[in-house]
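The block underneath contains the structure these notes are about, expressed in structure tokens.
For this depiction, one protein chain was excluded, whereas all remaining protein chains were kept in their positions.
And now, chain A:
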Amino acid sequence: MRVAIASGKGGTGKTTVSVNLADLLARHRPVVLADLDVEEPNSGLFVQAETVHEEAVHRMVPSWVADQCTFCGVCQEVCQFNALIETGSEVMVFRELCHSCYACSELCPVEALPMTPMKIGDLSHRRSGSLDLVQGCLDIGQEQAVPLIAHTLDYLGARFSKDTLILCDAPPGTACSMIEAVKDADFVLLVTEPTPFGLHDLKLAVETVRGLGRPCAVVINRHGLGNADVEAYCRQEGIPVAARLPHSREAAQCYARGQLIHPHVPEVAAQLEAVAGFIQRIEQEGAA
């Protein structure tokens, strides 16, 4: 089963919940933690593990063959992303605008735009006991996270069976990269904080997740801060609140030191146990 841990607002505690929950669950069973926040993956900072596999990840972009080109203009007509332009003496390709759709390459009548691989990032797979950590890391300067997220998900699909529990630390926001990380998840945990900003972005995330037809629950982090509007919203919308992690100075101190929180702060551990129980119930419902 794949559980995506997402949020609308950044900095609500996706990684905190992901790494602590994965560590807690891995004490009793095999768990995979996948860091799909490829623009700033940081789950790995909290896990000491041995490398199992590493690979460079590429995507395909067209490269122009001057000798072949007849300047017919088809490529720039068919490109939906403005990634190609004829300047009169050459065809310029803007690789960062290209979405690897192959239209220019396939429709070029003289095969002057063969698709070639361009490196976009790296995938790493590490293991510590019964916890596997799979992480995508986008190269600096690359603008598109989606192809790397998709590749990381393909790797997970090929490497682990359907009944393995995979926790995916998703990118923040509700844009393409978050959607890629969430769209095929069996369940989505939305981490929020009980503040007006947290609620505003939670609503956007709920809309997005519902649009994708994914079931979801909310984890309130830093509970005790702000107000009760998030609780009221969840009640009104019929969204279960799986846990309420306390607003705790000790938790923040652990995180800042790069430590897992649950071994040091019992109130956090108790709430994460509640999330673990919640996930187990969903698994059982799914299997039944």
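The definition used in the following text is that a contact is a pair of C-beta atoms (placed from the backbone, for glycine too) under 8 Å apart; a residue touches a chain by one contact, two chains touch by 3 or more; residues count from 1.
Everything that follows uses one rule, which is that contacts and distances are computed from a predicted model.
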{"item": "Among \"Predicted Fe-Mo cluster-binding protein, NifX family\", \"Isoquinoline 1-oxidoreductase, alpha subunit\", \"Carbohydrate ABC transporter membrane protein 1, CUT1 family\" or \"Response regulator receiver domain-containing protein\", the UniProt name of the subunit that does not appear here", "value": "\"Predicted Fe-Mo cluster-binding protein, NifX family\""}
{"item": "Contact partner of the left-out chain, one of A:Glu54, A:Glu90 or A:Glu237", "value": "A:Glu90"}
{"item": "Absent-chain contact - pick from A:Asn42, A:Ser63 or A:Gln76", "value": "A:Gln76"}
{"item": "Positions on chain A contacted by the hidden chain, ascending", "value": "76, 81-90, 92, 94, 97"}
